[in-house]
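Shown below is the structure under consideration.
Complex shown without one protein chain; remaining protein chains in place.
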Amino acid sequence: MNALRLASLNGDHLGRTIISAGNVRFGEDFVVIAGPCSVESEEQTLKTAQEVKAAGAHMLRGGAFKPRTSPYDFQGLGLQGLKILEKAKQETGLPIVTEVTDPRDVSWVSEYADVLQIGTRNMQNFSLLKEVGKIDKPVLLKRGMNSTLKEWLNCAEYILAAGNPNVILCERGIRTFETYTRNTLDLSIVPAVKETSHLPIIVDPSHGTGRLSMIEPMSLAAMAAGADGIMVEVHCKPAEAMCDKDQAMSPDMFGGLMKKLHILRSSMSKMNGKAMQGSGASNS
Amino acid sequence: MNALRLASLNGDHLGRTIISAGNVRFGEDFVVIAGPCSVESEEQTLKTAQEVKAAGAHMLRGGAFKPRTSPYDFQGLGLQGLKILEKAKQETGLPIVTEVTDPRDVSWVSEYADVLQIGTRNMQNFSLLKEVGKIDKPVLLKRGMNSTLKEWLNCAEYILAAGNPNVILCERGIRTFETYTRNTLDLSIVPAVKETSHLPIIVDPSHGTGRLSMIEPMSLAAMAAGADGIMVEVHCKPAEAMCDKDQAMSPDMFGGLMKKLHILRSSMSKMNGKAMQGSGASNS
Amino acid sequence: MNALRLASLNGDHLGRTIISAGNVRFGEDFVVIAGPCSVESEEQTLKTAQEVKAAGAHMLRGGAFKPRTSPYDFQGLGLQGLKILEKAKQETGLPIVTEVTDPRDVSWVSEYADVLQIGTRNMQNFSLLKEVGKIDKPVLLKRGMNSTLKEWLNCAEYILAAGNPNVILCERGIRTFETYTRNTLDLSIVPAVKETSHLPIIVDPSHGTGRLSMIEPMSLAAMAAGADGIMVEVHCKPAEAMCDKDQAMSPDMFGGLMKKLHILRSSMSKMNGKAMQGSGASNS
Partner (left out) sequence: MNALRLASLNGDHLGRTIISAGNVRFGEDFVVIAGPCSVESEEQTLKTAQEVKAAGAHMLRGGAFKPRTSPYDFQGLGLQGLKILEKAKQETGLPIVTEVTDPRDVSWVSEYADVLQIGTRNMQNFSLLKEVGKIDKPVLLKRGMNSTLKEWLNCAEYILAAGNPNVILCERGIRTFETYTRNTLDLSIVPAVKETSHLPIIVDPSHGTGRLSMIEPMSLAAMAAGADGIMVEVHCKPAEAMCDKDQAMSPDMFGGLMKKLHILRSSMSKMNGKAMQGSGASNS
C-alpha cells in the first residue's frame, strides 16, 4: 500500500479520488443508486431491482440491517436479506450497496456487498469505522445528521487511516428547526466537499427531504451543484413499503427522473466545455 | 381590488402568481438580480450596473439602508444612495430592488424602488409588513434565518392582508450548526413553496453561503430545483467592497455564471417538454 | 451624558450596571415580573395584577401590541390596553413593562411604560432599537430566538450608542430541533452574559418552554444559574387566556413558585457568604 493520503486536500495536487464498484466509477460518472429502503422479500427486491435497472440505475441499494428509532420496529432480514440482494445482483448485474451497523458483521457482510454503507447514526461509531477501514470494499459514509463538514472528513479519515482509501461521502440531510421536511438537505456541502477533499460525494434526497414530491427537484439540484451521484429509494409497490413509505418512488417516477437527469447531464457537459462523453447517466 | 387570495394554496386552482417589475416578470421568466451589497458611490454603482446589464442581468440590487450587526459599521448612504440607484436605472434600464427597514421610510423609498426588499432580520417586523402592504410596488420578502415555511408564508400573508398581492419570496439561508458556510442554503424550500403557495420564489446564494466559490454551483442548483430566479452580489471591484467582500462576484465571474444559467435553462425547458421559449435568462 | 460604556465588558472594572424602574432595581435584587401575555380587558388585568402583587411580584407585564405569527390572530388592544395597564399600576403600585413594536409608537408608549420591551422578533429591528435608545426609560431586550450572544450584545449596543444606557437582557429560549418544548431555554447564556457584559439579565421560562409544568423548575434553575430575575405569564383565569393559554400560570401556582424562590434566594445568599439582605424576592 502507498503512503496514506489524508481525507482533506491540504493543498495537494493529486487529483480527485476515483472509486470503482463493479463497472461503476464514483468520481468520474454520475452514479445513480436506487432500490428499496429495506429488503422485505425476494419478490419485492428482485422486481424492484429489475425495474430500476431497466430505468437506468447503476447500482442497487437495499437494507438488510435497519437501524430503527424504536426497538419494536422491523429490524431487517439480516443474512436472508443479503442473500436476496446477491440474487438480485446476479439477475441484474447491478452492484450492491448495503448498510452494516456492527463491527462484528463487517467481514461477512462484505462478502455480499460491493459497497458497504455506514449510516448517519453510525458516522461517529469509531469501532465500526476502523473495522470497515480494514476491508477492501469501498465504503459509503453518510453524513451524521448533526455533523459539520470537518467532523465528517475526520470520520472518513478513520477509515483511510485504517488502510481503506475508498470512501464515498453521502449527504442525507441535517437536522434543523424546519419541520416541513424530514431533514434539511444541505446541497452546499457538495461544493464544500469539492474544495476541501478529493473524495467523491453523492446525495440522498429521499432521506434528505422525506417527501416524495421533492425527490426529483432535489436530485436535479444535486447534479447541478456538482454531486457525483444520488441515492434514491424506489419500491416496486410504494404503498406496501415496510419503512419510509412516504418517500419511496414508484419505478415510473424513477424512470421519469432518469430521463431528466440524462438531459441535465448533457447540459452540464456542455457548460463545462466538454463534448458529451459516455457519462454515467447515459450509458446504462 | 378583488377578494383577497391567501398566501397558502389551500387547494385553489387559480394558477401561480406572476409579478411584474418593469419588463421583468417573476413567476414566468427566470429572473437574475445582481448588484452590489450596498451603494457606496455613484461611480461604483453605475459601473457595476453597466457590467451586470452587459452580462445579462434583469434587475439591479443595491442597499441604501444596511441593517448591520454592529451600530459602528457602515449603515448605508440613505437618500443619496437611492438617487444613485435611480441614475443607474436611467442609464441601464434595469429595474431596481432595494431594502427598506423602517415603516416611516416605506412611502418615499417606494418612489425610487421598483421592488421593495424586506430583509431577513425584518421578516417578522409586522409594522413594516403592514406598511409595505399598503403600497403598489412588489415586495421581495426574504426568509428569516430561523424561519419555518409556515411562519414565512404567514409574513407574506401580512402583506397580502394589507392589500398588496405582489410578494416575491427569497430564500437566503438558514442558521444551523454548520460553520463552514455563513448560513445553510435550504434549496428544498423551493419545491416546498411550489407545493404550498402560488407566490414566486427566488434564491440568494450570496448570503446563503457567504463563499464566493459556492455561488455558481448553488445558483445552478437553485434553477434546477425550480426557483424563479436568483439574486447575487456583484461588485465592479470586489476587493474594495465595503461589506460582504468575501461573497461579491466580479463582473467576469458573473458573466460566466450567466452563460451556464442560459445553457441550464435550455435543458430545463427541454426536460419539461417545452420548446425553448424566450426565457428570462435568454432575452436580456 | 457621560462617555459611552460599551455593552461588552472589554476588561473594564466599572462594576455591573444597576437599572431602576420604580422601586425595583435590576442587577441588585432578584426581580420577578408577572402578568398576562396580553391585556384582554380591565377586569382581567386588574384582577391578575392584584393577585401577582399579593403573591410578591415586583413588576407587572402585559402586552398591548402583540406580534402574532398570523395577521388574523388577536393583535392586542393598543392604546386602550396601555390605559388599563396604567390603572393597574395605580391600584397596585407595580411598575409596568410592555412591548413596543413600531418606532412610531415609542415616544407615546413610553408615557405609559416603566420599562419598554423589545420582543424576540424585533431584536434586530435596528430602527426600533435606535428609537428606544433616545428615551429615558429602561429597555428590556429579549434575545432573538436564533441569536448568538455576540449579536445580542450588539443589539444592546445599538440602544446604548443612541444614548440609553439602561438595557436589561432577557433570555426567552432559542430555536432548536427539539419539539417537546416550544423553544430550548438556554440557561448557560446567564453566566455567559455575566462574564462578557455588565448588563443585567433575566429569564422568561414561560416562552422559553411553552409548558406550564416546566415554569417552576426552570425559574428555580434560572435563579441558581445567577439570573437577575424572571418574567412569567400569569393569568387570573388561565383557561380563558386569549393567547399562550398553555403556558399561563394560575395565581395559586405563581404563589407557590414565589415561596420556593424565596427559600432558594436565602440559600444562594448563604452560598455567597452574605447574610440574607433584604432581597428582591423577600421585600415585596
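Letters A, B and C mark the chains as written, and numbering starts fresh at 1 in each.
Please note the rule applied: contacts are C-beta pairs under 8 Å (C-beta built on N, C-alpha and C of every residue); 3 or more make two chains touch, one makes a residue touch a chain.
What you see is a predicted model; the values in this text were computed from it and never measured.
Asker: Which one, A:Ala88, A:Met145, A:Met214 or A:Val234, makes contact with the chain that was left out?
Answerer: A:Met145
Asker: Pick from A:Phe26, A:Tyr158, A:Tyr180 or A:Phe254: which residue touches the chain that isn't shown?
Answerer: The single option touching the absent chain is A:Tyr158.
Asker: Of C:Leu9, C:Val31, C:Ala222 or C:Cys236, which one is in contact with the hidden chain?
Answerer: Looking across C:Leu9, C:Val31, C:Ala222 or C:Cys236, the contact with the absent chain belongs to C:Ala222.
Asker: Which candidate, C:Thr45, C:Thr209 or C:Gln247, sits in contact with the chain we can't see?
Answerer: The one listed residue touching the chain not shown is C:Thr209.
Asker: Which positions on chain A touch the chain that was left off?
Answerer: Interface residues of chain A facing the absent chain: 67-72, 101-104, 121-122, 124-127, 144-146, 151, 154, 157-158, 161-162, 175.
Asker: Could you pull out which residues of chain B are in touch with the chain that's been left out?
Answerer: 175-177, 179
Asker: What residues on chain C make contact with the chain left out of this view?
Answerer: So the residues of chain C touching the unseen chain are 146, 148-150, 174, 176-181, 184-192, 195-196, 208-209, 213-214, 217-218, 220-226, 259-260, 263-264, 266-268, 270-271.
Keep in mind that, in the parts below, only the chains that are shown with their structure count from here on.
Asker: Averaging over Cα atoms per chain, report the distance between chain A and chain B in Å.
Answerer: Roughly 34 Å separates the two chain centres.
Asker: Report, in whole Å, the distance between the mean C-alpha point of chain A and the mean C-alpha point of chain C.
Answerer: 49
Asker: Scan chain C for residues touching two or more other chains and write them down.
Answerer: 175
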